[in-house]
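All protein chains of the complex are present and in place, except for one that has been dropped.
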Amino acid sequence: MAAKDARPPSRNLDAARLLGHYRTMLRIRAFEEAALEGLEDKLVLGAIHPSIGQEAVAVGVCANLARSDILLSTHRGHGHTIAKGADTLAMMRELFGREGGTCHGKGGSMHIADFKVGMLGANGVVGANILIAVGAAHAVRLRKGKEVVACIFGDGAINRGPFLEGLNWAGVWKLPILFVCEDNGFAATTRTHAMTAGEGPAARAESLGIASSAVDGNDLVAVDETARRLVAEIRGGGGPRFLLCKTYRLTGHTGADPAPYRTKDEVAAAWKGDPIARLRDLLATAGVAPGDLAAAESAARAEIDAAYAEAKVSPFPPLERAFADVQDVGDPRREAF
Amino acid sequence: MAAKDARPPSRNLDAARLLGHYRTMLRIRAFEEAALEGLEDKLVLGAIHPSIGQEAVAVGVCANLARSDILLSTHRGHGHTIAKGADTLAMMRELFGREGGTCHGKGGSMHIADFKVGMLGANGVVGANILIAVGAAHAVRLRKGKEVVACIFGDGAINRGPFLEGLNWAGVWKLPILFVCEDNGFAATTRTHAMTAGEGPAARAESLGIASSAVDGNDLVAVDETARRLVAEIRGGGGPRFLLCKTYRLTGHTGADPAPYRTKDEVAAAWKGDPIARLRDLLATAGVAPGDLAAAESAARAEIDAAYAEAKVSPFPPLERAFADVQDVGDPRREAF
Amino acid sequence: MDKLTYAEASRQAIAEEMRRDATVWAVGEDLGRGGVFGQYKGLVEEFGPERIADAPISEACIMGAAVGAAMMGTRPIVELRFSDFALCAIDELVNQAAKARYMFGGQGRVPLVVREPIGMWRSSAAQHSQSLEGWYTHIPGLVVLAPATPADNKGLLKAAIRCDDPVVYLEHKHLWPLEGDVPDGDHLVEIGKARVVRAGQDITIVSWSAAVHTCLAAAETLAKERIDAEVIDLRSLWPWDKMTVLESVAKTGRLLVVHEAVQVGGFGAEIAATVAERAHFALKAPVKRLGAPRAPISYAPNLEDQVRVTAEQTAATTRKMVGA
Partner (left out) sequence: MDKLTYAEASRQAIAEEMRRDATVWAVGEDLGRGGVFGQYKGLVEEFGPERIADAPISEACIMGAAVGAAMMGTRPIVELRFSDFALCAIDELVNQAAKARYMFGGQGRVPLVVREPIGMWRSSAAQHSQSLEGWYTHIPGLVVLAPATPADNKGLLKAAIRCDDPVVYLEHKHLWPLEGDVPDGDHLVEIGKARVVRAGQDITIVSWSAAVHTCLAAAETLAKERIDAEVIDLRSLWPWDKMTVLESVAKTGRLLVVHEAVQVGGFGAEIAATVAERAHFALKAPVKRLGAPRAPISYAPNLEDQVRVTAEQTAATTRKMVGA
């Protein structure tokens, strides 16, 4: 086995920290449930890729990044973006294509980004984020900065060339980057194992000289503790690290995908491993008061409900935005041709 | 160590077989020495990439392929092409850009191909041949054919995406293909180890589920025996195999490259490992008569001298060829626009 | 005559060609579940997973492997999902597929069809909306087709599969559900022949793909104003039907080219330039192009519409040209 499995999380838990993580996971879940509702209501205009069931990866990884650290994400990036600190109202506006969205409504779900919190973008092209992340880490090296770059991608992305090119590059330059493979078992309607030769993500990373760890991606504590260790090693100058998080995509590929290619039983069984329920149980046994858990849940729902309501009444962007930020030189307007 | 090192070649040698290999290696060497002369004489018109010092890889691999088997090669493909059975006069004409060249002078050294002996092309794009080879092997699978596809590429190609995408594909479909990495230590003026993370080619192939072997690529017997075993495994339905051949590029990157980026001593030392000299010694100790060895040498030189002389007086292609074989539909000529 | 959707027409084309020729096969991501747009629905059930092959997310390998498989005598249909992702396989298409036959002096051929769904599809944003047909027309060795109707999507796709050249086959995402009559039987459309969708006397409007419907809508409006527009659906961009266009312009004296792609450097420039070169003295008005501004495509619908070519713009431009 290429990747060393992270040791079982120590049981002397920091309940306060974990409660914070629990809140973030709930906010992500609430955001995406609202986004799906927004799709029904035709408020969300383009495709969305929910990360329901994968929240522990987003939170466990991003909780160990400073605001000044950098994150590159995927088409399934709502959770990563919220966990990195983006404002949920700005994000909901972006999904609704409104002014005040993180990208002024020009990107939508698949191109969500929030540079001020170090989130340099989701990406509509699978695997493309890996190269951009490597370049961001290369810039950190050139500037002798202390930032760490985290790059999250799916198990489908490991079959694209950029996976090899990017990891090799990071290895050659010993870049400060954490590669996180969010292995949810699927690439759209395809089971990734059927299209993946060899032992998979971690073995490939190891073959490129990048030390790898594998964790249960639905175990928030395991992801958090392992990511903390790896980020520390990277910040200490240890070079790139690779983290494989095994999880499961509880929804369809997109908000519109009923996912008939898998059985109800499979999905029902997977729901038993819902990382939010698991963390809730852990916190309860750790003695967190039921009231505090309930409060976290209602707070999350309240935040997202408010964002939804506000985004819904937000104006669409002014038309000038269509021709803004294309480029400095040259006039993009037809009249100029 | 990812790749299992091939056991030291058994010493009960088949002298007749090896003498044949020796002849082929001499023909390759003579061809490329003549090509370099042709470059001086402005008969060779474009860049050429000599494989002097790497002949044991070409011969050891191709000697184990049937004429009906398929070969994909690189920009450094003269040796591979000759070893696969191409006619040296047609090849020399191709390098001279003449009618009667393997590609009627339209391809030149970097695009040499001879489909009738299963050589489907050198390639000007590093790594691109890997994907084409994988597709050829996929076609063999679709047709339930018995051919084996061999794909030879350099140590620089393993850092390009196609290496990952192609090997993964071959692994997923269990294709009948032998990947051969001709590791000559350089990618143009760059030492590949400096740009390659991890343990290198064989470890990467292993991580993609492809059984790998590593041999001394200047030991013809080792390459021949290992390639024979691997081709047999592939033909038997074992799926893809990977062979790493460690060798050294005795010339510059191109015929015009004095290679100032390495020392005279390094090159002089490398010449001591010249695979042709090594095989000659082996044959001598194996009791092959000096006369037979000398005869092989003069025969090779005679063949290539004749090819050179003949190619030199061959006509350039008729101008119609410029607009032939572009495509079936649509007229490529300017007058038609 | 059957009424089929544009998607179903393509599905039938593939099924018929795969029945006719055992060397035809299709490869791409998610094909086993019918493809992202359902355009492969049911095919794996009939032809099995070897001939309707799933692929890893590796566009370069899908394309590059198709080149090798085509050289070996099979006829791959390559599904690239969105034309935007074809950019991950451009070396394989342009440096390999398009040039192999020529570079090797005709020793091999690369008979394959690359399906690249193009165009704007509400709020798909900058990386899922592009129309880059102009690029492919510039590449020697490639055939470029862009059907606008179910009938043409069946007839041209069948012709593309039978063609021995690499064919870039551009279906418009917005047209998948469009219904239309499709001739029964072995319906083939000749590559390189345009279709005069509407005959007219006052102006020649040349278009292709979804924009053809925009032009038709404009022509209907203009007809009410007694402006009689001839609308030509090019269908085939390389080779393209110069004669039909030049004859039409000889009659109308006016040319407007309308396409969804960015106007600058778009294929409309080739048509406008060719007509200006060849029919200058027949022109009653300057040639004109109507394409998209040179800006990426936004997600917000109102911004997205700013780079859309509309029937209103087409009609307004036509009025100016005919001096109405």
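Letters A, B and C mark the chains in the order given here, with residues in each chain numbered from 1 onward.
One rule holds in what follows: contacts are C-beta pairs under 8 Å (C-beta built on N, C-alpha and C of every residue); 3 or more make two chains touch, one makes a residue touch a chain.
Here the structure is a predicted model, which means the values were calculated and not measured.
Student: Based on the whole complex, identify which of A:49, A:111, A:204 or A:241 touches the chain you can't see.
Tutor: A:111
Student: Among B:67, B:144 or B:334, choose the residue that contacts the chain missing from this document, as touch is defined above.
Tutor: For the chain that is not drawn, the touching residue is B:334.
Student: Which of B:57, B:91, B:125 or B:172 sits in contact with the chain that's absent?
Tutor: B:125
Student: With the missing chain put back, which residues of subunit A would touch it? List them for me.
Tutor: Touch with the absent chain occurs at residues 70, 72, 101-107, 111, 113-116, 120-121, 123-125, 128, 130-143, 161-162, 165-166, 168-169, 172, 321, 324-332, 337.
Student: Considering the whole complex rather than only what is displayed, give the residues of subunit B touching the chain that is not shown.
Tutor: That gives, for subunit B, the contact residues 45-47, 94, 97-98, 101, 103-108, 110-111, 123-127, 156-157, 159-161, 187-190, 194-196, 261, 316-317, 319, 321-323, 326, 330, 332-334, 337.
Student: Identify the residues of subunit C touching the omitted chain, counting contacts across the whole complex.
Tutor: Answer for subunit C: residues 84-85, 87-88, 90-91, 94-95, 98-99, 102-103, 125-127, 132, 134-135, 137-141, 238, 261-262, 264-270, 272-273, 276-278, 280-281, 283, 285-289, 293-296, 298 touch the chain left out.
The working rule: only the chains that are shown with their structure count from here on.
Student: Taking each chain's centre as the mean of its C-alpha atoms, give the chain farthest from subunit C.
Tutor: Computed centres place B farthest from subunit C.
Student: At what distance in angstrom does the C-alpha mean of subunit C lie from that of subunit A?
Tutor: 36
Student: Centroid of subunit B to centroid of subunit C, CA atoms only: how many Å?
Tutor: 40
Student: Mind pulling the residue numbers of subunit B that touch at least two other chains?
Tutor: Residues 161-162, 165, 168-169, 172 of subunit B each touch two or more of the other chains.
Student: Which residues of subunit C are in contact with two or more other chains?
Tutor: Those would be 55-56, 58, 60.
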